[in-house]
Structure formats: C-alpha cells, structure tokens
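Please read the structure below before turning to the comments.
A protein chain is absent from this complex, but the other protein chains hold their places.
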Amino acid sequence: MKILEKEKINSVLDFLAGQYDLVAPVSQDGLKFEYAQVKDSSKVNLDFTNSHESPKKLFFPQYEVLFRYYADGRKEVPALETDKKRVIFGMRPCDAKALLFLDKVFDDAKYQDPYYLTKRNNTVIFTLGCVSPQSTCFCTSFDIGPFAKDGSDVFVADFGDFYSFEAVTDKGEEILKKLSGLRDAAGEHISKYEKLSRESAAKIKRHIELQGLAEELINKQDAPMWEQIHLKCIRCGVCSFLCPTCHCFDMIDENQGPQQGARVRIWDSCMSCGFTQEASGHNPRPGGREKMRQRVMHKFSYIPQNFDTFGCVGCGRCIKNCPVRNDITKTIKKLRESESREKR
Amino acid sequence: MVDLEKQLRAQAKKLLEDKAVDCVIGYENSDDPLMTTPCFITAPNEVDRLVLNCLCGNNLTKYLIGRKEKTAVVAKAWDVRSVAVLVKENQVKRENVIIIGVPSLRIVDQKKIIAHLNGKEVISVILKENAIEVQGDVFSEDLLIDDYLQAGCELRDDIDDSMFDIVIGEMPASKQNIDDDDLIKQLEAMSSEQRWEFFKKEFSKCIRCYACREACPLCYCKSCFVDQNFPAWFSKSTDLSDNMSFHIIRALHAAGRCTDCGACFRACPNDINLRVLNRKIAKDIKELFDSEPGLNPKEDLPLTSYKPDDPQDFIK
Amino acid sequence: MSTESEKWEPKILAFLCSWCSYAGADLAGVSRLQYPPNVRVVKVPCSGRINPVFIVKALQQGWDGVLVSGCHPGDCHYITGNYYARRRFAVLKNILEFIGIEQGRVQFSWVSAGEGEKFATVIKEVTESIRKLGPAQRLVKK
Partner (left out) sequence: MRNPYVPANAILSRKHIENTAKDLQTFEFIFEDKKQAENFDFICGQFAMVSIDGVGEAPFGIASSPLEKDFIQFTVKRYSKGILTNALYSLSEGEKLGIRGPFGNGYPMKELEGKNILIVGGGFALTTLRSVVKFVLHQANRAKYGKLTMLAAAREPCEMLYREDMAEWSKRNDIEVVQAIDKPAEGWDGQVGFAAEVLEKMTPDAKNTYTLICGPQIMIKTCINVLGKLNFTPDKIINSLEMKMKCGIGKCGRCNIGNKYICKDGPVFTYEQLLKLGAEY
C-alpha cells in the first residue's frame, strides 16, 4: 500500500489529466455529483457520497450509434477505439462491482459486445472507499462494502490527512508506478486503514437477507403479495435509469436524411409500457404487477441463477430517487415474509 | 395537524366498514423522513397507517385512472382539481370516487430543504405546529413550513363543492397562493436570448426517463408521442434540441388542463424546474380566455372550447 | 448585411388550410402577383389540424420560419376548426417565445380564398421579418 499527503492529490490528478482522458466526480450545485471528463484537477470534488447517476453510462451510454446505413446498403460502424486511454478517478466500490456484473452480460461466451468492451478495456478505474455511507446504502448485504476492492484497478482511501493507494490489478500496478510523490505506507497507516474500513462498514444499517432468496422467489412467483407491492409504482423507470446494474436496451432506426440514418441503442426499462408489447397486440407483461415482478425477479432470482451473483450492488439510488418512495429492501422483506400461494 | 389525521382515520374506517369503498388511497410514513409514500388501505384495521401532514406531496389521483372498484382518495386542493379534469375527460367516473378533500393542507418542498441543508442527510423529522424539526447525525434545526412551501400550493375558495365528498379541516376563506409567478415575471422581463440560456441549462439536465410523464395525472395516453417510432417525431437522444422539443410538447399537451399539482416537479430525479412552462401556459390562458381548469368538472376545459370573440391580435 | 447573409435565403414552411388560404395562394398565382419564393407550402384540411408537434419539428429540422394560415373565423368549412386553432396558436406562440425562440419565427394569418393580394402581402411581410431575424439556430438539431 502507498500513501500520499492530501494536498498532493491535485498534482496526481493533473498528471493523470495530462496523460489520459481523466473522468472524475464534479458538481455544479454541490448537491448532485456526476462523473465528467476534466482537463485538470480544478473542478474535481472528492467530497461526495456517491454520484447521482451511475457511472455505467461511461461504458453503456444512454444513446449510442451501432451503425450508420446508407442508400446503397453500406453499413458503417463508428470508430470505437480512442487514441488516449481513459482513467476514472473516484468511482465507488459498489459501482465498480456493478461493472463486473455488466462484464458478464456484455462479454458472454457466444456473443461479445464490442461497443461496451472496447470502452471497458480502455479504462483504468481508481475507486475511492466510502467513509460516510448514506442511509439508503446497503452494499454490505452483497459481501462488498465501503472498502471493497472488487472491480477496481487501484483502490484509494481517504485517511483525513492522507490518501492510501493500493494496486488491485496489474493494470493498476502499471499506472501506479507512473505516479510520483507516493511513499510506502507504515504500520500505523495500515492499522488506521483497517479501523476506517471497519467504521464505515458499521455505519451501514440497512440490510437484506439474501440467503436462499433466489430459490424462494421462484416459488413465490404468483404470491398475492406482488399485488400490494406494485400498486403504488407509477412505472416511470427512474430506478432502472439510475441503477448501475440495469442493462436493458432498445434498438431503433433513426432516419437522418434521405435513405440514410443510424441504428441506435438506447436505454430501456422493464417498467416502461411498451417493453414487451408485441405487434400482434399480445403483451406477456401488460400490467404493473408483471413489470414489478420482472424487475425484482430479474435482479434477485434470474441473475443469481444465470451468473451466480446478484443483479444489485446496494447503492440505494433507486430508493433515494423513487418518486413514490418504493423501497426495494422493503419489497424483498415483504416477499420473504409473505405466503407463496393463497391459502386454499 | 394531528387532529386532521385523526379525522381522516375515522372517516376512512367508516368508509371501509360500511363497504362504501373497496380501498382508501392515502399516505403513510416511509423510510425517507422528508417524504411520505402512497398507500392503499383495504381493511378497516389498517387505517392507522394513514398520516396527514406537510410531507404528503404525491398527487394520488393518478391511481384513479382505470380503476374499476369504488375508491376513496385523499386529495389536497390542487389534487382535487386534477380529479375534476379527469372526470371531465371521462378517465374517471365521478360516482366511482369518494374524494376526501384536505383543501387547506400545504406541503413543503423537499428539494428546497435538501438544498438549504447543503445535502447533509436527514435521519428523522419531528412535525410541529407550523414547523418541522429536521435531525441529522450531528445537527438539528427547526424549519418554518411557510419558508419551505412547495411553489404552487394554491388554496382556492372557488373549487366547486361537488368535488368534496368529505372535507378534512376547513375550507380556505379566500384564495391564497404562493405567487411564484415572480420567476415567470423575471423570465418574461428577460430577452429571448437570456430565456433561451435559462431553459437550455434546465433541459440539458434531462435524461428522458419520463418520470414527469408517468407522475402526471393528466398523462394517460396509451402511446406517447415521444415513444412513437413511425413517425419518430423526435430522436430518443438526450441532446438539447430533442429534450427541449419533448418538454415544449409535454407542456402544450397539458395546456388548459394542468392544475399545477407539482407531481412532475417532484418526480424529476434531476431537479429540472418543470413547472415553469406549465405555469406560464396556465397564466396565459387565464389572461387570454379567463378560464382555469379543474374548478368545476362540468365546465369545458379552455382548449377544448372557444368563444367567438377570443383574442386574435397576433394573427395577421 | 455581410455577404454571407445576402447569400442566405430564409426557408419558410407554410401550413395552408386547403379551403381558404391554399385557394388564396392559387388566386395570388393566377393573378400573377409577385411574392418571395422562400415559402414551401403544406396543404392541410383545416388550421385546426395543425398539431404543435409539426411546428416544433419544423423548427428543429432547420426551417427558419413557420407560417400557419387558415380561414377567417366564421368561414371555416368545419365550422369550429379555426376557433379551436386560434386558442391553440395563442398558447403555442406565447410558450415558444417564452422558451426563447425569437418573436416572429412562427406567424399566423387568416387568408380567405378571395384574398390573393393579402396572401402575397402576408408572404412578403413574413419573409422580410424572418430575413431580419437571420438563420435559425435555437432548437435546430445539429
């Protein structure tokens, strides 16, 4: 583990901004933070809880041209490679773990998604441990935590007057060597680091019990409880847009001029009305009940069955931003306690 | 405020016990101390979940659309007007709904409070007579409700009595609204270039999640113009021109119907001030046609009626 | 006026109601009245048929100006089409100007089938006022 005096962080960021395309947390109003490309360290603000929108949009953007088509039938895929490597500084451990899950979706054995994977392979991620988790966070339920290192190349933690830097992957090792001003950590730093890690993990009160949840939900598919759960949901899809693990998308053609245009991929949501609407008029998931069931089952039963990890990382964005304050942790608790079938 | 809650629970219990309604739609506490959450009470013994205070923001009338069973709904002044518009547009059968009106209830603007606390997290809230005490892990502060009212909390004394089956608290003596038209007046005073810059900044925050549309009680189209692909009116991208076009047309589709309930404003995850366009249209319609929607379910809505002598000085 | 803008000619889209304004345009042509060629006409059954989406889409596609013209109130073949349209246009014009589109980008007129001269003068006035505004930038999709 290496350490760096706090005031030197800006020089490190400036160095990174010079060598790479640096993306870091910025904020216009000090309330809502987002990851944006910065030219230097002046606008970077590391005093934040988590970004408002998840960093998935840096790899899986909301609107992306798959290819352009022309009158003569020619298809032209936009250039995916960029000359400069990209560094994301200050991603939170939950979002980094979410990217590991998205890798499993976009990079499976049979079909690889070049748009996502090119960006992914071209990016080095510096994650920043959380010292002040929010009341909506529940990452510790998913065997990660405020100081988890899954999915990060270099793990950074804020000691108050020091930052610790720890290479997790060899991509991280390689970039860490280039940074100047880092010293080896002494014993007292390591013990402080562990104390900090324990303290922030203890601050997380919200928890859901995941043991055996995937199977339990399978035989609760038509539990009466679903009826109550979906009633207040207005199916706006904000939860899926802000969620770091939601990856459903739509593919549409947009005409841009005579006989030419682009086939684009845009974010979609299982909660939106036409998600499974078929041309024949049939819709296997017509109402709120089926849509909410799909959303919960996909994250807490289908994904565990297919990828043996959960489709949620406990970042709490869906709880914090739901217009009707629907709470996924409460939903799971209610389902756990509910009866699987109506009592005959 | 506490005895309003008691009255509401008593009324709800009676309605459910007499089987007058199958369900009472109201508010209950949620994990977010600054916001209650909608709840659907179907059994008399569950009425104690119902709460009624200045944190009851959501407009519950959206849930009435398409509901077959007889339902009671807790509705603030402007929510009642939403029902009047929905009844006029045949989306809700008036005899199918029992409106429990709370005509004098005003709500606080959660986003104003968060901005004031500069993002410090609120752990719990204590409701006082005309203030709320917000407590965090290291701070606690009393906020006067009147300082943090949600803009547009218009109390009206001219809503038709037929819209109130049950009234909790008293009817407002006179029309009192928070005149936040000052923002609109400021904008009107600006040059068109400055206004364009203002709205450019606002609508570049939009991520097209359509929470505003899904929260609005008057947005109930089977297929929204913005979701259509043939013809694709506007691109699904989030660049400025498409965002701006979506919001202009969304506001125009609510023209002469919007009762300024603030549902779109509250639902927007990116804090876009969505009410400005709707409020401006409502102001124009009041000045041009002296008509306001949702005061009386029998009255024609402004844009689906006309008068021979409507103003036309802008037409060559 | 810099040479660049002299070369620039405003492109104006006109929605003409087929019963009155379109016939008015025919009459202007038949009577050999001269008026600027900047207007492309879309024939619509009634001014009430104009959906605000058409106008916003036109501005987005780069048209420099939009004119909507229909029958005088009372002449409408569908009796009430232009009455509803009149209210809609009033609200539409105000909100477009409120959001920052320059005043005069979108204009409205009543031109009956017999008003050939009026049609020509309206087109002249609209073209000149839009030429003063210059090429459309706001709301245009890049």
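Should a chain be cited, it is by its letter among A, B and C, assigned in written order, with residues numbered from 1 in that chain.
Keep this in mind: a contact is a pair of C-beta atoms (placed from the backbone, for glycine too) under 8 Å apart; a residue touches a chain by one contact, two chains touch by 3 or more.
This one's a predicted model, so the numbers in the text were calculated from it and none came from an experiment.
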| item | value |
| --- | --- |
| In the full complex, displayed partners of the excluded chain | A, B |
| Residue, one of A:Q112, A:S132 or A:S191, that touches the chain absent here | A:Q112 |
| Sole contact to the chain not displayed, among A:K85, A:K171, A:H298 or A:K330 | A:H298 |
| Those residues of subunit A which, in the complete complex, touch the missing chain | 66-67, 69, 73, 75, 77, 105-106, 108, 110-114, 117-118, 218, 221-222, 247-253, 255, 259, 261, 263, 265, 268, 270, 275-281, 284-285, 290, 294, 297-298, 301-303, 305-306 |
| Residue numbers in subunit B that touch the chain omitted from display | 229-230 |
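We adopt the following convention: only the chains that are shown with their structure count from here on.
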| item | value |
| --- | --- |
| Topology of the chain contact graph, where touching chains are joined (line, ring, star, complete, other) | line |
| Chain closest to the assembly centre - both centres taken as Cα means | B |
| Separation of subunit B from subunit C, taking each centre as the mean of its C-alpha atoms, in whole Å | 36 |
| Gap in Å, rounded to a whole number, between the CA centres of subunit C and subunit A | 48 |
| For the subunit C and subunit B complex, residues of the former touching the latter | 52-53, 56-57, 60, 73-74, 80, 83-84, 86-103, 107-110, 122, 125, 138-142 |
| Subunit A to subunit B touching residues, read off their complex | 29-32, 49, 52-53, 62-63, 134-136, 228, 231-232, 234-238, 241-242, 250, 252-255, 264, 266, 272-274, 319-321, 323-327, 330 |
| Subunit C-touching residues of subunit B, taken from the complex the two chains share | 187-188, 192-193, 195-200, 225, 233-235, 239, 241-242, 244-245, 248-249, 251-252, 255-256, 277, 280-281, 284-285, 288-289, 302-304, 306, 308, 310-312, 314-316 |
